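A single protein chain has been removed from this complex, and every other one stays in its place.
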Amino acid sequence: MVLPFLIVGILASFALILPGIGFFYKGFKNTHGWILSLIALLASLALLLTPPAYSLIQDQTISFTPSLTFDSLGIFFSIAMLMVSVFVVFSSYEFMKKEGNIAQYYSLILFSSAGMVLIAFSMDLLLLFIAWELMTIPTFVLAGFNKKAFESNEAAVKYFVLGTLSTGILLYGISLVYGLTGTLQLNEIFKILSQRALVDPLSLLASSLLIAGFGLKMAIVPFHMWIPDTYEGAPTTVSTFLAAGTKKAGFAAALRVFLIALPLKGLLNEWSLTFAFLAIITMTLGNIAALTQGNILRLLAYSSIAQAGYILIVFAIANGGTKALELGVSGALFHVLNHAIMKSAAFLVAALVIQHSGRADLDYYNGFSNRAPLTAFNFTIALLALAGVPPLSGFWSKFLLFTAAIEANMIWLALAGIVNTALSLAYYALIIKRMYIDEPQDNVKMPQPLAYTFILTLSTILIMFFGLFPDIVISYTQEAAKALIP
Amino acid sequence: MILTPILGALVTYFTGKAGTKVVRALALAFSLFALALSILAYGSILTENKGAELNFVEGPYPWIETFKGLSYYIAMDGLSGPLVLITGILTVLVVLGSYDLITFREPLYYSLILFFEGVIFGVFTAQNLFLFFIFYELVLIPMFLFIGIWGGPKRKYAAIKFLIFTSAGSAFLLLAFMALWIFSPNTLNIPELYGKIPFWLQVWASFATLIGFGVKLPIVPLHTWLPDAHVEAPAPISVFLAGLLLKMGGYGFVRVNIGLLPEASRELSWIFITIGLVTMFYGAIVAMIQKDLKRMIALTSINHMGYVLLGAFTGNLLGLSGAMFQMFNHAALIGLLFMLSGYIHEQAGTRDLTILRGMKQLMPKTSLLLIVGSMAAMGFPTFSSFLSEFMVIYGAISLNSFYAIAIAVPLITVGYFMWMMKRAIFTPSLSNHYHDLPSHSFLHLAAYMLPLILFLAMPWLMLNIINPISAKLIIGG
Amino acid sequence: MEPLINYITLSAILFGIGVYGLVSKRNALRLIFSVEIIINAAILNLVTFSTYSQPPTVSGQTFALFAIAVAAAEVAVGLAIIMVAFRLRSEIDVLDLKKLKG
Partner (left out) sequence: MVDIAFLALAAFTVATSLIALEAKEIVYGAVALGLSFLGIAGFFILLNSPFLAAFQILIYVGAIAVLIIFTVMLVRREVWLKLAEDKGRIVGIFGGFTIVAIILIFTISSQMAFQFPPKEQISFTVIGTILIKDYWFALEILALLLTASVLGALTLAKLEKEG
């Protein structure tokens, strides 16, 4: 139980120290901030990955506060999200060479990461809310970090309005849940609600509001309109952080709230149908919109919406029996991890290109494989994994999710997912086609900075490794799923 | 066995800087090595007469503990043997044939060829449905790049069309396999699934695989990607496409539908056979009106694959063995025809049958090969393709005499090949700037005929390996 | 004291006003006003439920406390973003911000 405190402590103290140093020590350079924040993130990651961490799972005796838990679900999400942070910080090195306010940038990323870790571990709506805000508020600033660019600022304004709206909606939903039960502890909420003979209609309203609140972060379809604009306008490293990191935190929060606090018998049917509907709409719309984009960032944004649709399947099958749920949760967790890696990699390639050339249109990628062979290869692997081509990691998680849908007797949902996967291959293949087949406009070699190459190659290795040996992750996610399902 | 070419692919790619000669030599060496392996494997199955059993079993090694169904399980039996053999042969021939026809980005090309070979080996030997599916999907990537990079003028369109059709097809396949997995969560090893699937599931799975494999085969309403892909692909790749990729569909039908879903296959055989007949007729008739030599050959292969579907679902020994035999023969003969069309295109500058003439005087060697190849494609009794077509049709007739109309198909085929030959070869030419084949190419192309003649002369070489497995499949179990 | 429904109705109306503003206004500041009204409705809800819960609890009031503080932090950041926007251009009409198409 000490671990979450420790991690948040490490991240927060580095986050606090960084601007302090930046203020007092005039010689503060990009390298310093980069190294310091990497140390903080890697230390936290190492703490989560060490074996003692797992022995602590069983030991629930040391507890400082009832609002935190330390379970495998939380560890899993924290690992996935911290990995994204590491990716982002690592590749920010190039981006920050040209920017001011270095210390603040890294510090805000660390603050936000601390918030994400906390979300993964909270068992109390109050703490969840505060952690949610700790994650969100720094990202408002980060989205508008490029103060001289209109696009960045527009992205920030839109993101801010929608972000605070999600705060408001979330708050309203939480207030209803609190009004129904008189408590904020997730376990207690479930206990009290399940003791009632009737399901209060207000709980339905509350869950819809919570779906909407989380959905704004998760990029579920009716709440997705800000996503492409923000991802396009914000500095691309920040978009990576938003798409691969904070979005996952939305799923972490939603999983906790919906599978621990609100799985009520009377509610489940309405829920599963709503979620199944949302899932189908989200993936279909995301994929179709992605097909028509001419801008790599918007394409990736829409594909990220589609990916959110796949993960939503897990909520839709909550009614389908323990086995389906177990498969689904484990698939969703795996997909979260995969998506964190694949999306980071894809966005970082876009970031690299934008930094080099300032261009985000797809035409620039024509003949990319000649100009930057290694980057093109890594990008291809990431895209194929996003499309769910076996045996890359993205295949297995989608496979688990779809199987769960079949297991829960929702074959149509699985079918929709599979058809969508096939559809999505089309636009990923179009990018690959551009990179390998189309003639480039010019044959100028593009520099492949070491930081990017390292992180992209690492992601390729991870994608292939998890693809060839998915067992390592799946056995863990299944354990986490069992912990989550009563 | 699978690893050899894939390893070769990596080596070839990374030696790419050393120059194209090294790359070619390496690719040839690796493919020859793979060919030797496959001949050895084939030979040992043949001599020990173990066509019905699994040989060279690797596994099942559990791959993913939590998915009980998935294991690494590879083996060869009488069904995979001939296909593995022809894969080995075709790869060597394609590597040889690419010397003249592929002129840029060689390292990538040859490494993709070897990668493709390895994956195809995987498809034909996988004994686990998941493993099979993974290889099946992986084939798409090199093929997509082949068509897209080295293809003709409309290559981009053809590549994307190919990818979308086939990936949509495999989506259905995945759905079927997932359903099977949910039904039997502990294993998807093909030998362990025999006869354990309830009938209703078999029916649903049959429909899904009809689409899934049907796209690859291709059956008629789903075939439209094929002519485009063939026409745009470079000649050596067309050989792969027609010779091996289409076989994946046929192989899938035999392995999965006949093998795992026998009751449904029996009940629904009229659907499959009807589609097979339609495919045969369609392929033959549409081929007749083509002006482009290559497009004509592509449509011929649709026609030929119809035989496979027809034979496989006749449910008797003759038909099934004939279908398997046909797959092997077709791979060899279509390889020859496509390579020829490639050479003709290069030498004569056109494949348009309305322009192409007088090859008899100007390109005697080419004409000879074209005549021979066409004869093989017609099912002329000097080649083993005659044997297999005969077996299929005979098998079909013995099932239901109505299927005798299938006899009409070879007649149509003969008709349009004759017309083509009259046009292109025997009509006197108007110009005389065509060049004939160099003799090394002639030898290389003639090599395609070897298996066809060999297996006509000694059909037992093939049938001894095929018959046991088809007998086993028909009896069930 | 009123029955609970009166308070919920009130907060619902405030929520509705917020939504109305969000849908119909195209000025960044007014949008922030609307969102603040929604947050206030939620806070009012929290305090109401805290008082009306049986047996009475104060965690709702505690939550409200936190929420108010968080809202303050959010507004500070939001206004800073608006200031940047203002500096970049004198127009902050969101419709004009629609250079990026939705």
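A, B and C are the chain letters, set down in written order, and residue numbers restart from 1 in every chain.
Just so it is clear, contacts are C-beta pairs under 8 Å (C-beta built on N, C-alpha and C of every residue); 3 or more make two chains touch, one makes a residue touch a chain.
From a predicted model like this one, the values you see are computed outputs, not experimental measurements.
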Visible chains in contact with the missing one: A, C
Sole contact to the chain not displayed, among A:A120, A:V177 or A:L204: A:L204
Missing-chain contacts mapped onto chain C: 1-10, 12-27, 29-30, 32-34, 36-37, 40, 43-44, 47-48, 50-59, 61-62, 64-66, 68-77, 79-84, 86, 90-93, 95
Chain A residues that touch the omitted chain in the full complex: 5, 8, 12, 15-16, 19, 64-68, 100-101, 104, 107-108, 111, 114-115, 118, 124, 126-127, 130-131, 133-134, 137-138, 140-141, 144-145, 147-148, 179-180, 198, 200-202, 204-205
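Here is the rule we go by: only the chains that are shown with their structure count from here on.
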Pair joined by the larger number of C-beta contacts - A-B, A-C: A-C
Where chain B and chain C are represented by their mean Cα positions, the distance between them in whole Å: 65
Centre-to-centre distance between chain B and chain A (centres being mean Cα positions), rounded to whole Å: 43
Chain A and chain C, separation of their C-alpha mean positions in angstrom: 26
Residue ranges of chain C in contact with chain A within the complex: 11, 15, 18, 22, 28, 31-32, 35-36, 38-39, 41-43, 45-46, 48-50, 52-55, 57, 59-60, 62-63, 66-67, 70-71, 73-74, 77-78, 80-82, 84-85, 88-89, 92, 94, 97, 99-100, 102
Of chain A, residues touching chain B in the complex: 330, 384, 389-391, 395-396, 399, 402-403, 406-407, 411, 414-415, 418-419, 421-422, 425-426, 429-430, 432-433, 436-438, 469-471, 474-475, 478
Complex contacts: residues of chain B adjacent to chain A: 63-67, 133-134, 137-138, 140-141, 144-145, 148-149, 155-156, 159-160, 163-164, 167-168, 170-172, 174-175, 178-179, 181-182
